[in-house]
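One structure is given here, and the rest of the page talks about it.
Yeah, one chain of the complex is gone here, protein chain that is, but the others are all in their spots.
Order as written gives the chain letters A and B; numbering starts at 1 within each chain.
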Amino acid sequence: MNRRTLVTTAFALVASLAFVLAAINASGSGGAASPRTKITLVAPAAPGGGWDAFAREGQQAMRINGIAGGVQVVNVPGASGTIGLGQVVGMGDRHDLLLVTGGVMLGGIILNDSAVSLDDTVPIARLADDFNVLVVPGDSPFETLEDFVAALQNDAGGTAIAGGSLGGIDHLLAGMLAAESGIDPQTVNYIAYPGGGEVVTSLLSSTAAAGLSGYNEFRDQIDSGNLRALAISAHEPVEGIDVPTFREQGVEVSMSNWRGYVAPPGITDEVYDELVAMVTELRATEEWTDTLERNNWVDSFMVGDEFADFIRDESDRTEAIVRGLGL
Amino acid sequence: MDQLASLLEGFAVAFTPANLMFLVIGAILGTAVGVLPGLGSAMAVALLLPVTFSLDPTGAFIMFASIYFGGLFGDSTSGILLNTPGNSSAIATTFEGHRMAKSGRAAKALGTSAIGAFIGGMIACTLVVFFSPYIVELARVFGPAEYFALAVFAFVAISAVVADSIVRGLVALGIGFALALVGIDGMSGAERFTMGSPILFDGISIIVITVGLLAIGEVIHVASHIRRTPAPRMALNPEGSPFPSRREWRQVLPAFLRGTAYGVPFGAIPVGGSEVPTFLAYGTEKRLARRRNDPDFGTRGAIQGVAAPEAAGNATAGTAMGALLALGLPTSATAAMMIAAFQQYGMQPGPLLFERSGDLVWPLMASFFLGLVILLIINLPFAAIWAKLLVIPRHYLYAGITVIAMLGVYAIASRPVDLWMALGIGVVGFAMRHYSIPLAPVLIAAILGPMAETQLRRALAVSEGDVGILVSSPLTIALYSVLTATVVLSVIQHSRHSRRRRSAVRELARERV
Partner (left out) sequence: MTQIEPHTTGSLRVQRLPRWYTGVSEMIIVAGVLLLTVGIVVGSLSAFILIMPLLGWLLASTLLFWVISWAFGSTRPVFDVGVAALMAALIQLAFSAGLGLSLPPGILEGVFSWIN
């Protein structure tokens, strides 16, 4: 009898102890009073994608420099980020949350007929620009952008362009390129792939005649000669990237894959100021400068109302292009 | 031979105590993470990324690689024991593996799967080290038409799984297709079966389908006859050592090699998917089992049914790693995560990786081999211990499975909707078990169906509607020819077999008279 009660008591103690510890941990994982104690960066994409990388780079920089007590990244993938957007908007007055957003989400919002848009969030800051490159296979007959545009004008349907998901930057760029070259965007033979890696495959197997994706996806293949870069979608030539812009070559196409942070709609003014301060500090860190360099991102810091206006303008522009593409 | 020298140098670097420690930690973590469905290696790498920032690059990569491979060892453990594969590449192993566990041979199943994973991984890694330029050439050859031909090939080859009852098999395939269709179509933006709800835009995750169908379906099924089947439950004392006996080795070694043969090429094909070779391996073993009238396959569980898919799965992972490093092409979410990790350290996977960062890459390759060895060492003896898990009283076991299943589904994207869908699919799974509709085709259709459809439509998009593109390259012609030949042969065999049987029955009837 004694041994049995001993074992049972010991078990009860262990179970209770574990439970209490777990409860302590659980209680800490909820919201925090101030974003400085603990901040959650919501990446509305699966691990490994562009937004996820952006969030984790930010997490790293914040952690090392102690900008916040604790930084965690949560992934809420789906539907070009609109699912993550919907979740964050529904979080009302959470003080400790930042959602990663970017140009790609604007297209996604329109395409997916999302009930919420970035207007329903509080814009905090834009941090970096990424640019997309138009490439062709290394052994392609197209040497310059002009060659490619000529082929497109000649036979748009037969010149397949590979790129990211529908409504994303690649798709919009393809549409813009067509429009600027006097081609009806709806005749463009655009083939959507889930990721940049697959666009590379498509080009290497000569499935598509040309491809669009972020510079980073193509960088190594360009350097090794497997792919040839025709143009980059930046407004001005980018330092460190040896690819001429569309505009330099006479085609008025430019669009940046910008990325930044927004916050849930219900935050107070103090929290807003705090978040802006934190992001400003983040941008000034050494780690962030390093990040920009490594990823070939361009610093494009913009806060507050200016950022809000920018989002609105970009949103209108995206909508126009999407309509033009017939989506 | 230059590669051999570099590899040996890499071994020297990898063999330091610190790096070995990272290897072991990664192996354990990866296995633990692999066991939980829904928490894939991709997530594990993502979650551990911050932790590894403080380590030196070599150490960090060694840990990632061992997490990656560890996940592949762990996912079949939960599949075998709990009928809940931790990853879609373990689904094929689960079919025979769980049957073996139910008939008391869990340790043997776990041991076989560990050895199979080891062999598949080792062979693939060796090939990668010495032949990566050739493997990489495959990327150039595979366009959408080739992928489609491959998918059709896989469907037909796996049809052995469906053949028991054509009608039931088709019903299962139908269910699988229907589940996979939900979501926004990537090529055209059209919504299918989403019922206007944005939550369903991304479709139903394969993990939700797997966990719902296999785990929750099983729980409900057992619940339904809990009153009828009393105490002596499924685990007859799980004895048996995890190590195959000499006779079993003879049975199982060819299966390992067959599985590896399927797995190696698929890893090199970008986005080939790790499930296809495992299904192919399973289908082949099933066919072979029928040919030699194996009584175990499909009932008690045959070792070959565990050996081949496991070897295939790990072989694919090995070559996929090679493709990742050599081409910079992510063939899975984990691989994409690894690329991000590489970039953090300034390494850019791709054609120039070996030139630019050779001193980081070779220790990494060496650590693949070491990692596989360590994982084998960890998993084999532990197999007997894991098997003891099945001795837990049934009520605790299934309660545990239920909670873990819910956790796994929730871990995908933290959405209650996923939980509801898993429950719903679980009910469907229960109904299927009730009416003896096979489960495997659902999963196969759910995975292969979307792939086949996407590739077909891409091929047609590029050719602007010209169907001829599907048979326009040597590879597609070859695949379809082999396919037709196989089908014709098996039809001839089948009719010969049934003719023989009919005449035998006639003989008997005549004799009786």
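The rule is simple: contacts are C-beta pairs under 8 Å (C-beta built on N, C-alpha and C of every residue); 3 or more make two chains touch, one makes a residue touch a chain.
Here the structure is a predicted model, which is why all the values come from computation and not from measurement.
Though it is not drawn, the left-out chain touches A, B in the full complex.
Only one residue from B:M21, B:A223, B:V471 or B:V487 touches the chain missing from this view: B:A223. Screening B:L55, B:L181 or B:A411 for touch with the missing chain picks out B:A411. Residue positions on chain B in contact with the hidden chain: 32-33, 36, 39, 43-44, 47-48, 216, 219-228, 393-396, 398-400, 402-404, 406-407, 410-411, 414, 416, 419-420, 423, 426-427, 430, 433-434, in rising order. Although one chain is not drawn, its touching partners on chain A can still be listed: residues 8, 11-12, 14-16, 18-19, 21-31, 37, 40, 72, 74.
Note that in this section only the chains that are shown with their structure count from here on.
In the complex of the two chains, the chain B residues touching chain A come out as 42-43, 45-46, 49-50, 53, 139-144, 184, 186-189, 198-199, 201-202, 270-271, 327-330, 333, 335-337, 339-340, 343-344, 346, 348-353, 413-415, 458, 461-462, 464.
If you check the complex, the residues on chain A that touch chain B are 46-49, 52-53, 56-57, 59-60, 63, 73-79, 82-83, 86, 111-115, 157-158, 160, 165-167, 189, 191-192, 194-195, 197-198, 200-202, 204-208, 216, 219-221, 223-224, 226, 294-295, 327.
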